[in-house]
Each structure stands twice: as structure tokens, then as C-alpha cells.
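Okay, here's the structure, questions in a sec.
What you see is the complex with one protein chain gone and the rest in place.
Presenting chain A:
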């Protein structure tokens, strides 16, 4: 017997919704492109030591994007990669951003040295705006975490978190909910207990759903045909909740609507932020996850 998925037949030919651009609240910078010291199995942009499909941004690239964003009234800036702390100019980049807006850095933590932790803590205390770090951890045991982030990474991540905490920075521990039970209340409690064992008495946590693209597509499974958005799917007021109505991502190769789609060449919006202050079509299956899960990459 042949099984027909009627939902797929129904939706495949319908046009996607259009989303207006409201304002640049959040500027994302892919400072180290797709280059990373790790190669996590769930990485939705397939970052790794050898993936230079998006190379490092130069200090001038970063300065240019930050200046345009400031002129547009940006509220906050995020650094991601890849691994931002691989960049040789990371300190200059951090300083120039903090002149303009609060900064969040998404990191796996592993490359943060004691000297860097102290420098960051100093900036944290003295900068005009908030400086925040988000460190990824994908399990409360080495077995759980290392299966995703790589051998021996659990111990290194915990060591970095301790280093930051002792220097005076309380990073947000970011967990991708690949293990189904991690987001539940008990899963959360386990993380809080783990952090307490390491002296972190003010746990800060964020749980993120995985996107079924990049390496995660191969780890788990891709999207089904019906898992896409069509006109009329968006709920009333949802345009405010979807981050891409108020964010843009700049990489060394140009501007993208959000941090999720940088490996989709058709999603590229142009070379400068001004080119990208326009509506977008939510035509990628990942948009389905944003809609269903209410995902935002903001802290």
C-alpha cells in the first residue's frame, strides 16, 4: 500500500508568508564565520575547524557593521561563530561594540584563558553597557555532553565556566534540547545542581530547540515536506515575536535575515545593513521551527 501525506500535497505549492522589517533591535555578527575549534554533532550551521564557507570578519568589517547599526538605533549586539574567541582581534571588537550598545558573546568557552577571563570581567564592570556571555553545555555529565560536543569537552567547559565565575562574570549556560528530557523541570534542576557543585550559586540558563539543518539534519532527521510556512500561518501579533522582524546577521560575506540561515545562499540579502532593512519571505523549513517553537536566539 502506498502512503500519501496529504498535508504535504496541500502545502507544497502555496506561497510563503512575508514578514515586514520593523526595526534593527539586534545586530548579529558572525565574527569567526563558520570556523570553530569544535565540530558538535548538532551544529545547525556545520561549523568546524575546516569549514571556512564564511571566513573570519576583519576588524573593519565589524566596525562598518556596528557603525551602520548604531545609525539605525540598534539596541544590542551579538557575537557568534564559529567560536568568537578564535579571533585574534576579539578584544578590539568587544571594545568597539561596547561603546555603542550592550554586547552578548556566544561561546563554547574552551578558549577562554585566565587572562581573558580577567579582561572580560574588567570590561563587564566598567563598560557603559551590559556585557554578557553565553556558554554552551549539552549535558550534565561528560557522557551526555561529550556525545554532542566532542571528547573531553565537558571538563573543559566546566573549567571555563568556573574561571569566568571566579573572575566576576556569571555566564548564561545555554543548552540545546537534543536530549528530550533536558528542558523539563527535572532536567533543569540537574543543571542547577551541577552548577552549584562548582560554586555557581546564581545559575543563569537558556534552553534552545535544535534546528534540523546543517549537521543536526544528519544527526537527527530533516524537515518533512509539510513542515513549512505558508501564507496565513502566522498568528496575530506573531511578527513581533519572530526575531527576524527585528534582527539581521552580518558575516564576512554579507547580510542575512537571521543567525539560522547563513548557509542558505538564496537567503543572502546584500552587502550592507541598509540593503537588508526590507521585508523577507519565510520560505525556509527552519522558519517552521521558529513559528512552532517560538524560538529566539536572543538571551
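Following the convention adopted for this analysis, a contact is a pair of C-beta atoms (placed from the backbone, for glycine too) under 8 Å apart; a residue touches a chain by one contact, two chains touch by 3 or more; residues count from 1.
As a convention for this text, contacts and distances are computed from a predicted model.
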From "Metallophosphoesterase family protein", "CoA-transferase", "CRISPR type III-B/RAMP module-associated protein Cmr5" or "Tetratricopeptide repeat protein", the hidden chain's UniProt protein name | "Metallophosphoesterase family protein"
In the complete assembly, which of A:39, A:59, A:72 or A:96 touches the absent chain?
-> A:72
Sole touch to the unshown chain from A:188, A:253 or A:281: residue A:188
Could you tell which one of A:17, A:33, A:82 or A:102 touches the chain left off the display?
-> A:102
Please give every residue of chain A in contact with the chain that is not shown.
-> 23, 25, 70-76, 100-102, 124, 128-133, 168-170, 172, 185, 188, 202, 204-206, 240
